[in-house]
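Input: a single structure, listed below in structure tokens.
Of the protein chains in this complex, one is absent; all others appear in place.
Chain nomenclature is as follows: A and B, assigned in order of appearance, with residue numbering initiated at 1 for each chain independently.
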Amino acid sequence: MPSTPSTSIEVPAPMDTLPFRSNSKGVRLDPRTLLKSGKIDWERLGALNNTSLVHAKDLDRETVVALARAAALLESVHIEETKPLDGKIAITAFFEASTRTRLSFESAVLRLDGKVLSVPDGQVTGIAKGESLVDIGEMFNTYGDVVIMRHPATESVDEIRQNLAVPLINAGNGSGQHPTQGLLDWYALLKWRPTLATPDCPKEDRIHLGIVGTPGSMRAVKSFVRIALRFAGAVEKITIVSEMADPVGLDLGNEVENSPITVEVTNNLQEVVADLDAIYMNSIALLGDSYKRLDSRYKLSPDTNLKPGAVIMHPLARNNELDPALDDTMHNLYFAQAAGAVFSRQALLCAVLGRIGRLADIAGR
Amino acid sequence: MPSTPSTSIEVPAPMDTLPFRSNSKGVRLDPRTLLKSGKIDWERLGALNNTSLVHAKDLDRETVVALARAAALLESVHIEETKPLDGKIAITAFFEASTRTRLSFESAVLRLDGKVLSVPDGQVTGIAKGESLVDIGEMFNTYGDVVIMRHPATESVDEIRQNLAVPLINAGNGSGQHPTQGLLDWYALLKWRPTLATPDCPKEDRIHLGIVGTPGSMRAVKSFVRIALRFAGAVEKITIVSEMADPVGLDLGNEVENSPITVEVTNNLQEVVADLDAIYMNSIALLGDSYKRLDSRYKLSPDTNLKPGAVIMHPLARNNELDPALDDTMHNLYFAQAAGAVFSRQALLCAVLGRIGRLADIAGR
Partner (left out) sequence: MPSTPSTSIEVPAPMDTLPFRSNSKGVRLDPRTLLKSGKIDWERLGALNNTSLVHAKDLDRETVVALARAAALLESVHIEETKPLDGKIAITAFFEASTRTRLSFESAVLRLDGKVLSVPDGQVTGIAKGESLVDIGEMFNTYGDVVIMRHPATESVDEIRQNLAVPLINAGNGSGQHPTQGLLDWYALLKWRPTLATPDCPKEDRIHLGIVGTPGSMRAVKSFVRIALRFAGAVEKITIVSEMADPVGLDLGNEVENSPITVEVTNNLQEVVADLDAIYMNSIALLGDSYKRLDSRYKLSPDTNLKPGAVIMHPLARNNELDPALDDTMHNLYFAQAAGAVFSRQALLCAVLGRIGRLADIAGR
């Protein structure tokens, strides 16, 4: 495994000149390094106009990189006067409540001068009257310009799209997908090591990615891995650490088989941990209708034999699998990951709402 | 019954030049036909400034028509620069949760550049502390400029008004009223056949209205029928189809008796359905504290012997009384009905908030 990453991409200026607060602890990422690593692919972003994002498999490598660079732009500049989402209404339809993800999307919209129609806890309302998602989709067409939905049922995204004429952004559908989490995870990873975003990632910068958890039943992990599989040339190997016999699952399994990246599975974290450059973990697996927490053997703490320079990623909220004692170390990439969420979502929203031109204008200034 | 409606009102131009998305399926209504059918009565709308809308009986025929034409204006033109509700705050106080109705009102406000204070599920909060609606009304005076309330108790509207100094819009009070649903239902009906809005509706355009349900205990149906009773000269006959002995109820019964329109009651849908020009149905009756669903005999499906050209209306959400197989037919007016909801509510909000002058300015351009 490579251990001394190249530092060919120059950081432009001190981070305290950036317009936004960075995370309070752990690794602090400078979005301008990602901007310096290559041009924003405006054409590819423009093609996302009026499209939905439901599955992580809809995202190719170039789109992930283009969205990450657009996010980096949004994180680097003052855009007060631009009002990229002016006149647009986003509906945040959370049929499964989630403070964090909902507020992250709503903050993204409000900061760009869009407006929000919020359903903070749709489970209370829709189900009581037996309202179908198909009919709700029909209604939403006249209420807003994009629907951001979380729902406990995997099939929900297909139901609501039957009559929906505006873009749908899937913010988590049961044990299905969570593609915007995947995008923001990769935004953090690409900021951390911008050469991963380049077509010719130097060999010494390539990473061995560890996944602690069960991609098959953890939607955030599943979406992250699916995107990782597009980054052959940057990801050298993926090791999945799980107690389950088949942690990958049918759906993702096909992608794994067709990928040039080596994917291994183990149930022994200690055996592999010292070789991992980046470790992605999550706490909760959806099994049927209930949650299953991560096995206690898979806990990360300051006692874990982490590789120097290795970073830990976690979509949060966490349980005890990720010791807060790691927060103050440079292994903590999860706070930086969270801190970039709003910008990653802003880039996507600008793209699907046809406002990518306004970002291009900012870049051209 | 008349069967070949006149087509004297000319449709101005292709619908795809309209600024908003229409419904995805069923009849698509052009708001400009309603605008062509007569002038907007600005004076009558101006008189609504600072008034409340609690009961459908507060609405006379001229006001219903004026609000529908103002809605048609709002649905026909680009008003981005006008900001009709600029500086106004609407409180959506839903003490009974309802995603659809709440979002419809909030979208109406936000699109006109007003602001929203949202109570998505007030039942959780107010009751826990024994807060009285009288005191809540006193508070709301300083928080916003109009209160849009839904509440499970019929008497709620009277309680909150005791100290309320700003207009109240009743968005459903138990088994009481739902007058804005009545307004939007009539907005759809008048767009569908604009001659119904004229003082001298040609005989061949007059309609036989079927009501499948129980106006006495279904607030949306009750408000719809109450407005229908003001349209003598346009509505030739109303037939109520219900399993109940007295589906009309005391309250509405008096109005029925004093109306020149013939009102009949039957429990046999098949017997009358082929003669109905427009059929209004709903799924849920409030009986005391519980819900009662519509009897399965009263289901509409492609197998129903509908009159050619007849339209079905439904406030939605639906249960199995309205077969989704009808969605793709030209009997489906319910999707168009839903698609006009936002504009109907915008017209009302502009009127009660004293901003009708800004709409008149748009019309005069």
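The criterion applied here is as follows: a contact is a pair of C-beta atoms (placed from the backbone, for glycine too) under 8 Å apart; a residue touches a chain by one contact, two chains touch by 3 or more.
A quick note: this is a predicted structure, and the numbers were derived from the prediction, not measured.
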Residue, one of A:Pro120, A:Gly233, A:Gly253 or A:Gly354, that touches the chain absent here: A:Pro120
Given B:Val27, B:Ala108, B:Ile136 or B:Met244, the one touching the chain that is not displayed: B:Ile136
Selected from A:Pro199, A:Pro302 or A:Pro324 as touching the chain missing from the view: A:Pro324
Selected residue (touches chain absent from view) among A:Thr99, A:Asn254 or A:Gln270: A:Thr99
Interface with the unshown chain - residue positions in chain B: 87, 89, 91, 93, 115, 117-122, 124-126, 128-132, 134-136, 138-144, 163, 165-166
Touching residues (missing chain, whole complex) on chain A: 20-21, 23-25, 80, 97-100, 103-104, 106-107, 110-111, 118, 120-121, 284, 316-319, 324, 335, 338-339, 341-342
